[in-house]
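Only one protein chain is missing; all other protein chains are in place.
Coming up: chain A.
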Amino acid sequence: MIVVKDIHVTFGRGTPLEKHALRGIGLTIPEGQFVTVIGSNGAGKSTFLGALAGDVLAEQGRIAIDECDVTRWDTPKRAGLVARVFQDPLAGSCATLTIEENMALAAARGRRRGLALALASERRGGFRDRIAALGLGLENRLHDRMGLLSGGQRQAVSLLMATLAGSKILLLDEHTAALDPATADFVLDLTRRIVRENRLTTLMVTHSMRQALDYGDRTLMLHEGRVVLDVAGTTRAGLDVPHLLALFAKQRGGEEISDDSLLIG
């Protein structure tokens, strides 16, 4: 469970470029809920996920994960509770390390790392089974460098890595935005499967309103650092992309958005 109480984040405080990116976000995400997050560019979606993961510390407000106040924890400390997949397939793994080395890194998330071999043989077997379940044939490429994989393969492995340490929260920041449509669909299906199988509490930022409504149980819309829409259940089931677009337009002061094709997705 994630409890966020009125958090604020300001970048470049006291400089001419000061940006109040999060302006009081408060919400509770119960265990196992799958939340999709939309909003225009610069709305604060990435900052919000970053604030949950510890990349940016909220200057005001509190964040609790599983009843634990993590407001002042940095990223490595929160990593035991939170797993992530980034938008850029290159960002979420180490290109010059092998697939199994990347997996070993992820499997030790939240544990003390000692002098035991990172790739003990019994562990290797486990990795092989897990990656075989992706159905990509990667089980025969465990010794290949991560950098040799395609973007879609890397995102798939990153998703798998997110489940290796048994943390219960998954943060996805437009993790399919850099992929071609077919690959994006594959990664989204995989996301759904992995979230379900591991009963993960998930936040997924997406540029596509279609995806935001089709996936998950709840949808948030951010605008200028605030939550302007928070729907779930039957209200959400009754919503369609045009409704969201209309809401979107209203938030943006009625300006024309038809040219912003990315948002329609």
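Quick note on the criterion: a contact is a pair of C-beta atoms (placed from the backbone, for glycine too) under 8 Å apart; a residue touches a chain by one contact, two chains touch by 3 or more; residues count from 1.
Throughout what follows, contacts and distances are computed from a predicted model.
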| item | value |
| --- | --- |
| Which of "ABC transporter permease", "RNA polymerase sigma factor", "Glycolate oxidase" or "2-keto-gluconate dehydrogenase" matches, in UniProt, the chain that is not displayed | "ABC transporter permease" |
| Residue of A:L97, A:L142, A:A177 or A:L239 in touch with the missing chain, whole complex considered | A:L97 |
| Omitted-chain contact residue, chosen from A:P76, A:G135 or A:P242 | A:P76 |
| Sole residue of A:M1, A:L27, A:A108 or A:A249 that reaches the chain not shown, by the stated touch rule | A:A108 |
| Missing-chain contacts mapped onto chain A | 53, 74-77, 79-80, 84, 86, 91-97, 101, 104-106, 108-111, 113-119, 145, 161, 165 |
